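Only one protein chain is missing; all other protein chains are in place.
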Amino acid sequence: MEKLLEVKELCKYFSKGGQTIRAVDGVSFELNKGETLGLVGESGCGKSTTGRLILNLIEPTFGEVLFEGKPVVNLKRPEELAFRRRAQMIFQDCFASLSPRVRAGDAVVQILKIHGIGKDKKERWEIARQFFEEVTLSEEQMKRYPHEFSGGQRQRIGIAKALCLNPDLIVCDEPVSALDVSVQAQIINTMKDIQKKFGIAYIFISHDLGVVKHISDRVACMYLGRLVEIAEKDDFYDNPLHPYSIALLSAIPDMDPQRKKKKFFIPSEVNLKQYEDGCRFCQRCWKAQEICREKTPELVEVYPGHKVACHFVEKK
Amino acid sequence: MEDKNIVLEVEHLKTSFFYGKKEGKAVDDISFKVKKGEILGIVGESGSGKSVTAMSVMKLLGNTKGRVVGGSINFMGRDLLAVSDKEMRQIRGKHIAMVFQEPMTSLNPVLTVGEQIAETIVVHEKVSKKEALARAKELLDTVQIPLAEKRLGEYPHELSGGMRQRVMIAMGLCCNPDLIIADEPTTALDVTIQMQILELFKKLREQYELSIILITHDMGVIAEMTDRVMVMYAGCMAEYGDTATILKNPRHPYTKALMKAIPRLDEKQEYLDAIPGVIPSIFNLPEGCRFHPRCRLATERCRKERPDAFTVDGRTVCCFKAFEEVKESL
Partner (left out) sequence: MFKNIIHNKMTVVGFSIVIVIVAIGILSPFIITADPMEMDLYNVAAPASDEHIWGTDELGRDIFSRVISGARTSLVIAIVVVGIGTVLGTLIGAVSGYLGGLTDSLLMKVMDILMAFPTILLALFFVTIFDPGLYSAIIGVGLSSVPRFARLVRGSVMSIKEKEYVEAQRSAGERKISILFRHILPNCIGPIIVQATLTMGNSIITVAGLGFLGLGVDPGVPEWGAMLSDARSYLASKPAICIYPGAAIALAVLGFNLLGDGLRDALDVRQE
């Protein structure tokens, strides 16, 4: 497997009212070509910020992102353009991510123009049409404005926009969270088809563990800016090791009422000020002991492909 | 008498929205009952009319362009459509409480939690401010807010999302209501917090024999929480009955399709069974069965006639095809 992306000790600190908020704090992982990494966690865990850092939409405080071995920060214009061409993004709010005054087809044509693809408007339109076909939108629909589409169709435009440069990586930030279940399934299927056809790697950011399970090859779980667990999909869902992952998975309402799972209640009160040292999860963790409050657990490989950051998970 | 057990009975409720001459049938012929101590789930996608149903029962459509155009709403022997606004205000809060999705917008940001709860108590009961505050503390204990005493003096923005939702529930409980209508109460919350709030609802139901109408789009929540469920689609009832029966063996094509479209944690699926097309707008509803344009089983009849409800093994279904299937199996 060829390595596409490497994230090393990525940190992003914001200052708010004199306090430093560590939105992302030392996140490291790798992504292979054509692979899907699901990035899960609850609101405020820093998963969206991580996605934006990877695409250099915001600059990291520390750490680096390597795309095919080359850093993505501080690129000169031609290199930046080359990077943007290969790494794209799909946004959660498909309405907000489309310019309200730009017709759907023109949105794609504009992107093609920025990257100098196609000789003239006509040729670009033709290229755009092919990508719209890929996401099952018609040429007639390309002439419409974003507000004339339904939520699912808008997300299709978002996919066409990301797809039109033939990227190797698409960061998807909660791409289906705003959609209804029936439409969500359509979009997920489309995304899977496209991945198969074009060999794109996805970083799929979502709070919905069901959706992530469905689309991912590997899953990374974040809690308050830190990566707590990263594993192959089946490993993560069948054998979660970090207490937070366990609690998170147990909290999902089960469709099968007959099956009774063990539920792990974790208290909701967290004092954010205290998390400088130690495990971020220790205030809510039922396993927490003195060491958790004093020492930050490292992300260690418990067995090949499964890394956990917890003092109480032993290496096998 | 069975009737004594029924807290709320809604029959053939129709609510429409009017924009100029256009009529949008947001709720079209919905009937359901809520028994004492029961949790009824209303599930559907956006635009299915589940929230409008709740607003119609609470008579909170006043500020919108919607109004109830038919049917009856019977709450503990009183016809809610006939009571005056003044009486309705009494009923709201005292007998029926509502919990909304976004607790931050339902709480007044410049009043402390204690003041807000106490105010609600004072409005409905003749007690002093001091007594009301004492009650408020008890209520915060009931909804399992730690350090209740301290929380009384805090403002809504100082609380986390889950805590705010607990405060909302506490406000709903302050006059010992008979029915709580919770409209997507956990949609804005993280799953670990959602679980706690849902457990709280279950506990309250047992403690006070509360009836709860739980509106959600999440089939998982329906499965874990409710005794009976009504599946809604485009303002109509698709299937209504015992939750376990419906989830185990859905009859209506929409219920079936919806359950297949959800990515499951317990199964391996290569592709999700997506429902083609989109939910229709209430101003542009299809003829006949509302689901027919998206239904794989639709026939000529489905395009023309609206299916009547029929009852089979303890649930009501509105579908011609399902009716035929049941007839054949007999």
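Just so it is clear, A and B label the chains in written order, and each chain counts residues from 1 on its own.
In this text, contacts are C-beta pairs under 8 Å (C-beta built on N, C-alpha and C of every residue); 3 or more make two chains touch, one makes a residue touch a chain.
Since we're looking at a predicted model, the values are computed, not measured.
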| item | value |
| --- | --- |
| Neighbouring displayed chains - absent chain, whole complex | A |
| Residue, one of A:40, A:111, A:159 or A:176, that touches the chain absent here | A:111 |
| Among A:47, A:84, A:284 or A:307, the residue in touch with the chain that has been omitted | A:84 |
| Of A:22, A:161 or A:280, the one touching the omitted chain in the full complex | A:161 |
| Contacting the left-out chain in the complete assembly, out of A:20, A:43 or A:99 | A:99 |
| For chain A, the residues touching the chain missing from this view | 52, 55, 57, 80-81, 84-85, 88-89, 91, 93, 96-102, 110-111, 114-115, 145, 147, 158, 161, 165 |
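Operating definition for what follows: only the chains that are shown with their structure count from here on.
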| item | value |
| --- | --- |
| Geometric centre distance via CA averages, chain B-chain A, whole Å | 32 |
| Complex contacts: residues of chain A adjacent to chain B | 42-43, 150, 152-153, 180-186, 188-189, 192, 207-211, 213-214, 237, 247-259, 263, 265-269 |
| Chain A contact footprint on chain B (complex, rising order) | 45-46, 146, 160, 162-163, 190-196, 198-199, 217-221, 223-225, 243-244, 247, 257-259, 261-266, 269, 271-276, 278-279, 294 |
